[in-house]
Structure formats: C-alpha cells, structure tokens
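Missing here is one protein chain; the remaining ones are kept as they sit in the complex.
We just call them A and B in the order they show up, numbering each chain from 1.
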Amino acid sequence: MDLFMNLALNGLATGMLIFLLAAGLTLIFGLMDVLNFAHGGLFAWGAYSGLWIYSKTDSFLIGIIGAIVTGFILGIVTEKWIIKPVYGNHVQQILITLGLMMVLSEMLKVIWGPNQLTASPPDYLKGSWEIGEINLIKYRVFIIIVGLLVFAGVQFMLKKTKIGLVVQAGVMNKEMVQALGINIQRVFMFVFMIGAGMAALGGVLLGPYSGVIHAGMGMEFAILAFIVVVIGGMGNFKGSVLAAILVGLSGSFMAYYVPDLSLAVNMLLMAVVLIIRPQGLFSAKG
Amino acid sequence: MNNSLLKLNQVETYIGQYHILQGVSFEVRKGEVTVLLGRNGAGKTTTLRTIMGLNPASKGSIVFKGEEIQTFPTYTIAKRGIGYVPEDQGIFAGLTVEENMKVAIQKDNEETAKRMEWVLELFPDLKKFWKKPGGLLSGGQKQMLSIARAYVNENELLLIDEPSKGLAPIMVEKVMDSIMQMKDQTTIVLVEQNFMMASTIGDCFYIIDDGRTVSHGTMKQLKEDEEMKRKYLGIA
Partner (left out) sequence: MNKFADKRPAIIFLLFILLLFLLPFVYESRNLLILLTQIFIFSIFAMSYDLLIGFTGIVSFGHAMYFGLGSYSIGIFMKRFEPDMTYFLWAVLTTIALTAIVSFIVGLLTLRLKSHFYAMLTMSLAGLFLVLAEKWRTLTFGNDGFTFRVPELFIDRTNFYLLCLIGMAAVFFGLRRFVNSPLGRVLQAIRENEQRTASLGFQVLHYKIAASVVSGVLAGIAGILYAISLRYVNTSVFSMDITLDALLMTIIGGVGTLAGPIIGAGIIEFAHDWLTGLAKEHWIFERWIIFFGIIYILVVMFFPQGIVGTLRKIAWKRKKKSYPVKSEQKAAG
C-alpha cells in the first residue's frame, strides 16, 4: 500500500510538472497554430533563474515568482521577435523555434556554467507527513497542489473572463474574432506569455524535486510534453491535464517495475495515438 | 453628399494569385439598405471581406466616415463601427449563446445593455437557448445570433452576407423582418441572392459582375427593368 501510494504520488507530481509545460504548448498550438519547439528551453530557464533567485534571496517563494516573471519576459520576447516574423509559415516556424531552443540552452551554460546544479526544497517543504501507514513526501504534495491550482486558475480564466472567452473563440474562428473588433495579435502575446510563465513555473518546481538541474532538461521534458500534447489532443487544454497525469503515472509505475521501458512505452503510446487518432485520445468535437 | 457613410472607389483585391475584385465602386448612404446583387462567384462576398480587411484591397480606396480604412487591420475597421455577419455566420461553436455575445461586446455600458435588450426581444430564440452551445443551434438561430453579435455594439454600418442562404422559407421571413426593424437604427449593406427579399428591404442596389460594379440604381428602377434582371441575375 505504501509503495503504491508512493508511486502514485510520484507519478502525480511528475504529471503536474509535465502538465505545466504541456498546457502552454497546447494553448499556443490551439490558438496560433504554432508548435513551439523552444518551449522546453523556457522550462529550463525557469529552473535556472528561479534557483538562482532562490539562492540569492533565500526565499523559495521569491524564486518561484522570479521564475514566472522570467518566463513572462522570455515569452513576450519570443512571440514578438521569433514567432511573429515567420507567422503562418509552418516550416520556418518549426526551424526557428528549434534554433531558439538551441540558443536558450546554450545561454544557460554561458551564464550558469555547463555543469549541473543541485537544488533542494526549503526547510518547510522538506521531509514528509506520516498518515497512518502512509508516508506523504511534502514536496511532492506541494507540486501536486500547485499544479491543481494552476489548472483551476487557467480553467477559470478560460471560462469566466472575457480574455479567456476570446482565447477560446480564437481557437474556433480567428477571422471572426478580429471582425468583432479584437486585436488577435495581443491575444497571441498574452497566451504566449501565460504559456511561458507556466513552463517556467514547472521548471523551477522541478529543481528541488529531482535534486539537480542541467541545461538538457528542457529537451527531455519537452519530449514528454509533446507526448502529452499529442495524447491529450493538440489544442485541448483539459485533455492535456488528463494526458499529463496518465503519462506521469505510467512513467512512475513503469520506472519501478520495468525501468528500461518507461520512456519507450510513452513514445509508443504517442506514435500509436498519432497514427490511429491524430486528434488525440481526449478530444471532443468542436 | 455629406450623408455618404461608406464609399468604395475602384477597389481591387487579389486572393492568392487570383484577381477577384477588378474595380468595385459604390457608395452607401446613411440610413439606407444597399443591396449587392450578382451571380455566384461575382465577388460580392469578397467585397464585404475587403471592406472588413479580411482580404485587403491591393488598389483603390475605401472611405468610411470620411477616413480611408483600406490599410487598417480588421479589428480597427470593426472598432470604427462596422459590424460583420459572414456568409457562414462565424458562430463560435463551442461557446454558448451568452459567451458568443460576451466576446462580441466591445464596451460594457448602458447603451450596449439597451441594444442587447432590444435585440433579444427581436430574437426571443436566443434568450431561450442562452446557455446552449452555438454549434447546436439551428441554421436560422445561428443567423440570428450572428446578426445580434454584429448589432450589439454601436455599429453605424452592418455588412450582412446572404442571411437567407440555406434557411427554410418561414425562417427567411423572420430574418427579413428583423432586418427591416434594424433599418431604422443603422445602415446596412446586404448581399442577397433571394430577389424577393432583396427587393423588399433594399433601397438601392449595385450589381457586381466578374469583380466589377456594372450597374446601380434604386430598387424601384431595378424592379421595372426586366432586361437587367435577366442579364445579370438570371431572373425572368
């Protein structure tokens, strides 16, 4: 029972981190038809900048906020200077965002050195709670709560606010949104910013969770996020959270029982979904 | 002359490599319903899309309220006071009727609330299906929603593209009725194939053929000109 709970908790926490990365990816794709191959770079930048601020200020909370702000800024810059000039040209977009990924991860090495950095949670999130037989590691619970809060927050924004409705409307019919007097470019920038912020948040949370961060982690998690986005249905926000939990859990259990196959299974799942049901497992119509 | 609201002067538009509009000129006077007539593929829809900036004009000028708007982005044109009801209605299928209206509303003020109330009275169906996703509405209801969305802002001009298309005769009458009622408050450019409808609501007409405006006049003149009707509209 303890083992099961542990694996489940672990899987949920990983799932939430992947969700934070995949959510932005899927929103950006749904609205702008752009698959951002540099999204993992934003994730890694969140991890490094957040950890750096955390170490300077000794406050994990300020570190998290700093990471999100870094994400926002990078998101705006990316949208404005990298995505916008090649808007509408898929091949150029794919090529340019991959190039950005390369530059972003090299920049990390330039600023913080090529070696991996260690990270640990603040004291109040260290250790675990014992509830009967079950051992709940605090930091994992923390990640899960943050992930759920972000999910709820974005869901609220999409359903209840004007900008959220506009984003949804934009996914369905971009032309009509503009014909109703809305500057879709600004909506694009907003969504890109939010997506980058979520990715950066995921990155900074990952640091203390895995103990170390390195420049290549962006790419590793980006591949997981791609898998999630495909399984959840490209552009489907709710699908992405379900798929992220699925991938997180399967990864956690596989890593315990058949460690050699865990990534392979996820990739095979993605390949099968892409080939049989390219619209995603959880996609509804409309 | 000073009651001219919209004026197109020798407008040309390309879509990809196709030269769709090759010289469209017409003038819309305040308070009137101007009907664009012509065969399928003549360029009526493209004309409306060009006014909205969705297919920008490559030549010529479009003057709205004394300002040249042909280079403006679509959202600015809409904000200047032009409402657009596209041929496919452009309903956000996944959003409810309420949310569709919310996206459309530009200013949350009393005037908008008044207009909203008025338009919901005009289309009670919308109120009835207020929480229903737009995609599940019938064709006629979609048309009403689309018109309501365009009307709810203080737009001085509505561009309505074939509102009768694909609707049952009884629905056509309903939609026609509502446009008649809006006529008192706003200026309308209507693309319409249904001649009965066009001639009932329209004040004046322009005929577009092969991407050019070829003829115009008052509706009354057109009704009497059998020759013109046969030549351009295929109506005997």
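By definition in this document, a residue touches a chain if its C-beta (ideal position, glycine included) is under 8 Å from a C-beta of that chain, and two chains touch if they have at least 3 such contacts.
Note that the structure is a prediction, hence the values are computed from the model and not measured.
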Problem set entry | Among the chains presented, those that the missing one touches | A
Exercise. Of the listed residues A:L95, A:I145 or A:V212, which contacts the missing chain in the full complex?
Worked result: A:L95
For this session: For the chain that's not shown, point to the residue among A:L180, A:I227 or A:M254 touching it.
Result: A:I227
Exercise. With respect to the chain omitted from the figure, which of A:M5, A:V103 or A:M157 is a touching residue?
Worked result: A:V103
For this session: By the contact definition given up top, give the residues of chain A that touch the hidden chain.
Result: 29, 35, 37, 82, 85-86, 90-92, 94-96, 98-100, 102-103, 106-107, 109-110, 114, 219, 223, 226-227, 230, 260, 263-264, 267, 270-271, 274-275, 278
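FYI, only the chains that are shown with their structure count from here on.
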Problem set entry | Distance from chain B to chain A - Cα centre to Cα centre, in angstrom | 43
Problem set entry | Residues of chain A touching chain B in the complex | 162, 165-166, 168-169, 172-173, 175-184, 286
For this session: Can you check the complex and tell me which residues of chain B touch chain A?
Result: 52, 54, 73-75, 78-79, 84, 86, 90-95, 99-100, 102-104, 106, 133, 135, 149, 153
